[in-house]
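Every protein chain except one is present and positioned as in the full complex.
Showing chain A:
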Amino acid sequence: MVETDLAQIWVYLHTSPLLGLTVTLLTYGVAHRLYVWAGNNPLLNPVITTIGMLIVFLLLTDTSYEEYFEGGQFIHFLLGPATVALAVPLYEQLPRLRAVWIPVLVALVAGVLVGALSSMAIAWVFGASPETILSLAPKSVTAPVAMGISEEIGGLPSLTAVLVVVTGIIGALLGTKLFEWLRIDDDGVKGIAMGVSAHGIGTARAFQVSPMMGAFSGLAMALSAFATAVLLPGMIDLVRAVFPGLLS
């Protein structure tokens, strides 16, 4: 009797949002503790470890992604309001922005165009499929916006989410060394470059260097989210018009 009861409970859990939601929050809690314990080591970024642990859990318990997402959707839904909320830090950086808006704007447009086009071109050269190329294009933008853009241009939003997180970690790992090598001391410049190329994860790293670099990185992250959302769909249309068949 006990055995059938357990089986029934498991059937219930598989079809209820409760399991996916609870297990996501519990796993993230463990992953975050691990990250703090390792001295905020970017390789143990809580997003990556949580995703890894959850995938192992789902595979071991033979739970499909669709069943998991019954619960996961409640957290996923908050990406929308979180994107709207980016207006608040952007507003708070307004006085800083007024002083340097021309160089910031030019660098931002250059960074957004180079970021999207270079990732697509490199992926194409190494033989990636059209969906992968399109999923890579918004890789430098904060995930909620990148996923929206990916869906818009014909990429795979979930794949984009993963690529965005990995991009942020790469930027956070390489950024400071790269600026040292380029002999750039200006924390404003470093922050803008970090935010444009490595969004929120890069911004978290920038705050560890200095408050000014962090503020500029946050500003660049929000502005490049605007700029990419506005520029990228048109750019993709242009690529499709000039090279018919390349992205389909």
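Throughout what follows, contacts are C-beta pairs under 8 Å (C-beta built on N, C-alpha and C of every residue); 3 or more make two chains touch, one makes a residue touch a chain; residues count from 1.
Going forward, contacts and distances are computed from a predicted model.
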item: Chain excluded from display, named as in UniProt, from "nitrite reductase (cytochrome; ammonia-forming)", "Phosphate transport system permease protein", "CidA/LrgA family protein" or "YtkA-like domain-containing protein"; value: "CidA/LrgA family protein"
item: Touch residues of chain A, complete complex, unshown partner; value: 20, 24-25, 27-28, 45-47, 50-51, 54-55, 58-59, 65, 68-69, 72-73, 75-76, 78-91, 94, 100, 102-104, 106-108, 110-111, 114-115, 118-120, 122-129, 131-132, 136, 139-140, 142-145, 147-149, 151-152, 156-159, 161-167, 170-171, 174-175, 178-179, 182, 184, 186, 188-190, 192-194, 196-198, 200-201, 220, 222, 225-226, 229-230, 233-234
